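Now for chain A:
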Amino acid sequence: MIDERIKADLIRIVGNQNYTDNLIDMVSYSYDASEHRARPSCAVWVETTAQVSEVMKLANREKIPVTPRGAGTGLSGLSVPAHAGVVMDLTRMNRILELRIEDRLAVVQPGLVYADLEKALAPHGFFFPPDPSSGKVCTMGGTVGTNAGGVKGAKYGTTRDYVLGLEVVLADGRIMRTGGKTIKNVSGYDLTRLFVASEGTLGIVTEIALKINPKPTMTTTAMATFNDLEDAGRAVAEVMRSGILPSVLEILGRETIVAINQNTDLNLPEVEALLLAETDGYTKGETDFQMGKVVDVFRRNNPGMVKLAASQEEAAGLWKARKSAYAVLARIKSHFVLEDVTVPIGRVPALLKGIQAIARKHSIQIATFGHAGDGNLHPQILYDGYDPAQVRSMEAASDELFRLSIELEGTLTGEHGIGLSKAPFMTLEHDAVSLEMMRAVKRVFDPNNILNPGKMALDAA
Partner candidate 1 sequence: MEAKYDFERKYREQILRCSRCGFCQAVCPVYGATLRPGLNARGKMLLLKEVMDGRIDLSNELIETLFQCTTCASCTHNCPSGVEVSEIIKVARKDMVDIGSCHPAFTGMHDVLLHHDNIYAEDEAEDFGRGKKATARYVFFAGCVGLYRETEATEAALGVLDKLGVDFTLIEEACCAGVLEDVGFPMNDKLVETNIERILATGAEAVITGCPYCARTLNNKMQYAPLRAKGVIIMHIAQFLKDYDLGLHTDKKVTYHDPCDLGRHCGIYEEPRQTIRKLAPNFVELPHHHADALCCGAGGGVRGAYAKNSIDMARRRLKEVEEAGAEVVLTECNSCVHNLGNAKLRKQKFTICTTTQFIHDLMEEAE
Partner candidate 2 sequence: MEFQSYNMPDELYYEPNHYWVRQEGDLLVMGMDDFARKLAGQIVFVQLPEEGKAIKLGKKFASVESGKWLGKVYAPVNGEIAGVNEELETNPGLINQDCYGAGWMYKIKPDDLGEVQNLLHGTEAVQKWLAAEIEKFAKGA
């Protein structure tokens, strides 16, 4: 329960209509898109940087945890208020402040929905390349907080490659700016990069200056089936030798394909693995030429079938199905855990095989899909959360998945972030010195540990 005095102070800052401790809001704010849950004491809707600053001053003084939140579509518990306190909902700060095509610049507020940014850029023939699968609903503050990836990562990189500067409110309410509005800037430490993927633990982002790209006007889409997962994996690795980078290279495993078929009219062939590829450019000749190289690689790796999408509609249908894969898979069992392990591209075949072995060993269903093109797979463990035996299997399988990834020179998370989900495994990936340095940085920015506490294993000794 929130202290009456603090409640009065919060209301004084944001207004009565922008404060809530209603049950229906508290329950909603307990969750993001992950399996974690923790109820806050109250929530505020903020509309200006000044309000954010005042709330942080109050919270820092009273040592109250603050969890910033946008659309709440994070997959690791990043916006779950693990230590209760205040949830700060930034979705009302949702405007595009500046759009300067000649400067390749868009300055946006953290609550802006990705799809709205896309919509504003489209008439100018521009786009923001990272293309998170939750783009219809996710908000830009979160994409910065997790360094969101998405299906275009292989060719275009991730969010951090496009953030030029930020306005940030620190834990004690001080407001600062990082970076700037120029495409290149090496002035001082790169604090911008420090905040990107900091999961809301170092400061609250209130303004984001983004680099935007002209959007290629043509695409060619193709699909290839494989009866052996390793063949598919090898095809992915070999694409890197083809001389071109496809704009998208995604993999769908058998369970994923079956689930998608159950819920769409796509009728995808139900094989061990499906690779979906896209090449982009400005003429059909260009995109077809590039795809030709990709298709050559597919053909050299025992595909069942290789096919080009016949129309834009067909291609759009394939990508829509891919983007809703994890939610479609949720139909299979009552619970799931979505992992995000990422390995060097050449190790993708080994990772795929390893996942299958883990599933068999623990008698648990693991569906796999993901951004094969940058080594970022999404094994999704499907289980009955009300059956203690399956819960134990899930935990054991999860553990082994992370260990496998690390063994293959990989990481715990390519794009979803550590949050709560992977915090217990940080020591697997990071040596003691780097963990100590991370905690030291955290102490510099947030000595009272009020910003999204309990995440990223920053709290441990």
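As a selection rule, all candidates are chains of the complex that A comes from, given by their letters.
The rule is simple: a residue touches a chain if its C-beta (ideal position, glycine included) is under 8 Å from a C-beta of that chain, and two chains touch if they have at least 3 such contacts; residues count from 1.
Computed from a predicted structure; not experimentally measured.
**Student:** For chain A, which of 1 or 2 is the touching one in this complex?
**Tutor:** Candidate 1 is the one in contact with chain A.
**Student:** Where on chain A is candidate 1 touching in the complex?
**Tutor:** 22-25, 27-34, 45, 71-73, 89, 91-92, 94, 113, 115, 134, 136-137, 263, 324, 326-328, 330-331, 334, 336
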